[in-house]
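Dropping the structure in here first, questions after.
Of the protein chains in this complex, all but one are displayed in their positions.
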Amino acid sequence: MTPAQRKRLPIRFALYALLALLSAIFIFPFLFMLASSLKGNDAIFADVESLRAVLPVGDLTLDNYSAVFQRGNIGHFLINSVIITVVTVALGLFVNSLAAYALARLEWRGKQAALVVLVVLLAVPLEAISVPMMLLVTKLPGLDFSEGIALTRSWLDTIYVQIIPFIANAFSIFLFYQFFRDIPKDFDEAAYIDGATPFQVYRHVIVPSSIPVFATVTILQGLAMWNQYLWPVITVPGEEARPLMIGMQQFFAARRVEWGEVMAYASVITVPILLAFIFFQRWFVRSVVGSGVKG
Amino acid sequence: MSGAVARGGGTGRAAIWFGAPAFIGLAMFVLIPVLMSLALTFTNQRLVSPDPGEFVGTENYQRLLSVSYLVQSPERDAAGHIVTDSAGEPLYARARSITRTDPTFTGYRPMTEYRWGDKRVSILAKDPEFLRSLVNTFLFALLVVPLQCSAALLMALLVNAGLKGQTVFRGIFFSPVVMSMVIVSVVWAFLFDKDLGLFNTILSAVSFGAFQPVDWLGNAHTAMPALAIMSAWQGAGFQMLILLAGLQGISQELYDAAKIDGANAWQRFWNITVPGLRQTITFVLIVTTIAALGLFTQVDVMTQGGPQNATSTVMFQAIQRGVREENIAYGSTISIVYFGIITILILLQQAIQRRRARLNA
Partner (left out) sequence: MPATLELRDIRKEYGGTEIIKGVSLTVAPSEFLVLVGPSGCGKSTLLRMIAGLEDISSGDLYFDDQLVNDWDPAKRRIGMVFQSYALYPHMTVEQNIGFGLKLAKKPRAEREARVEEALRVLQLTALRHHKPSQLSGGQRQRVAIGRAIVRKPNAFLFDEPLSNLDAALRGQMRMEIGRLHQRLKNTVVYVTHDQVEAMTLADRIVVLEGGVIRQVGTPMELYERPSNRFVAGFIGTPTMGFLEARLAAADGAGISVSIGGGEASKRVRLPFAAPAQQGDAPLTLGIRPEHGRICPADQALVFGDVIMLERLGADTFAFLDVEGAEDTVAVRLPHDHEAIAPGTRLGLTFDPQHCHLFAADGQAVAKIQP
């Protein structure tokens, strides 16, 4: 090691120490959650003063988990969340990318105005319109499937009230639009010369060249739909169509001091997401950067 | 794009079909609610009610935003001396009795009070809970934005420092972002628990027992800061990635040139890193502020606005009044005011960007 490198060692050491400290701050809550989910209340209480609080050691039990599955109805809510997320994202990819294609590649009369409107809509946060949106959906005629098909008076308490309003998404359209604009027009023009229709150009030229932005939108929209809270809390009071996050909140409100059970519920929700994140970390990172840098 | 232009009509029609689903969706579920919301604010419509709402003009806005004040002199006894209470503080007539009887103060209720010399100034409002929530929301933003953004900057600098394992660290710092705020709220509610929570345990350990356990969420003074810490923890990773991208956009050659010019690490940071990040930092600050002003989920899950309205926020009030108390007109009014605040911030950001672009040109 050269003297110059030796001189810098203490700095490197300090930096690593800082990184380790910060990492601990970010990891400890998870460990605490996982460890406590495996302990009964007595064990939690006993371990509280020591490092054992974050470690899954000692008197471990799976009772909390069985309570969650039995009492918490978590399986049903999980399925609801999956349906909501998958359907919204899948339809959204199609609808939003088509609209972005129309904006980026086709010429039509209202295009400039539509772009301006899009940018304005980008600034509208969901929170600001949730209340009036809720009134809107109570006035919309809905479908009740419990006995054949019947018209009901509102959309509340359904799966589709959590899906339909979110299929069209200004931010997704914007991301697609930015990406499509950067694809060289030569490909389009070659396809047109070969006799393709606009939809065929979309399908065979644009979409295959856009895998990264499709991945980005999938991840961002998927996460947003999976983690949704504000909207279902005001539009889905019942249990039938309840998504996972509301399930967690209800369970927490009901079983507040049963920390072991609450942590077990939280763990069941968290661990799959964490695993997905660990495997697809690069894609997650790219999505965030792609969405933020363009702003 | 000569081909498409030549086919004007054909692609024009296609465009309508392609864009229709998205734009109809956006119109229905974004545009119309905004317009509905605006209209509702001038009525007294309730959420479930057989009667249609009546037009009430700006009554909702008045009730929401009216602020006034009351100045009182201390009570004096027959001899003209100031009457004091058991603690030695001057006594004043009860503000409430004045607001209830005096016609200039109808509808007002006291919010807070200050001493001014020997006079007492009471701030009155027609909706003190809302104004309190407005103050709370801004307080939260004031706490969380510096905390979250400086943590993000620190982490971005560390990850970019070229040490080993930076991908792993980056992943660790970013992992809370993918968690739902509901989950984070639940776990941190546990962490903040007075007796079983890790927060108190660690603070005790680090201070060698000098630190007494605090009921973080149950104490009106600590509840908001606790929420701020938790929210910064959850969100810092997101801003970190954006700042990281900004850092990596700064050419290494600039740092080399500065080394040759004789700049030490601190000078390099101030003269190259900070100016190079200026735009990114502004973006991060604005985005974090806008997100902070929408605080709802954590409050709804952890504290439900308490203790004593200490964590009630604008959005929470909007949902509480508009949905839970079914006063949809009033809830919409709150939403519109919130929307207005956000819009001002965004316009501010754009003005800053335009000014900067002009300066650089």
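Going by the order they are written in, the chains are A and B; count residues from 1 in each one.
Assume a contact is a pair of C-beta atoms (placed from the backbone, for glycine too) under 8 Å apart; a residue touches a chain by one contact, two chains touch by 3 or more.
What you see is a predicted model, and the numbers here were worked out from it, not measured in a lab.
Q: Of the residues B:V121, B:L203 or B:L254, which one touches the chain left out of the display?
A: B:L254
Q: Write down which of B:S204, B:N271 or B:Q353 is the residue touching the left-out chain.
A: Hidden-chain contact among the options goes to B:N271.
Q: Residues of chain B in contact with the chain that isn't shown?
A: Those residues of chain B that touch the unshown chain are 251, 253-254, 256-263, 267, 271-272, 275-276, 278, 360-361.
Going forward, only the chains that are shown with their structure count from here on.
Q: Determine the centre-to-centre distance between chain A and chain B, using the mean Cα coordinates as centres, and give it in whole Å.
A: Centres of chain A and chain B (C-alpha means) sit 21 Å apart.
Q: Once bound in the complex, which stretches of chain B touch chain A?
A: It comes out as residues 1-5, 7-8, 10-12, 14-16, 18-19, 21-26, 28-34, 36-37, 40, 45, 47-48, 154-155, 158, 161, 163, 167, 169-184, 186-191, 193, 195-196, 198, 201, 233, 237-238, 241-242, 244-246, 283, 287, 290, 294, 296-297, 300-301, 315, 318-319, 322-323, 328, 331-332, 334-336, 338-339, 342-343, 346.
Q: In the complex, go through chain A and note every residue touching chain B.
A: Going through chain A, the ones touching chain B are 12, 15-16, 18-19, 22-23, 25-30, 32-33, 36, 44-45, 48-49, 53-54, 95-96, 98-99, 101-103, 105-109, 111, 114, 121, 123-125, 127-136, 138, 164-168, 170, 173, 185, 188-189, 192-193, 197-199, 202, 223, 226-227, 229-230, 233-234, 245, 248-249, 252, 259, 262-263, 265-266, 269-270, 273-274, 277-278, 281, 284-285, 288-289, 292-293, 295.
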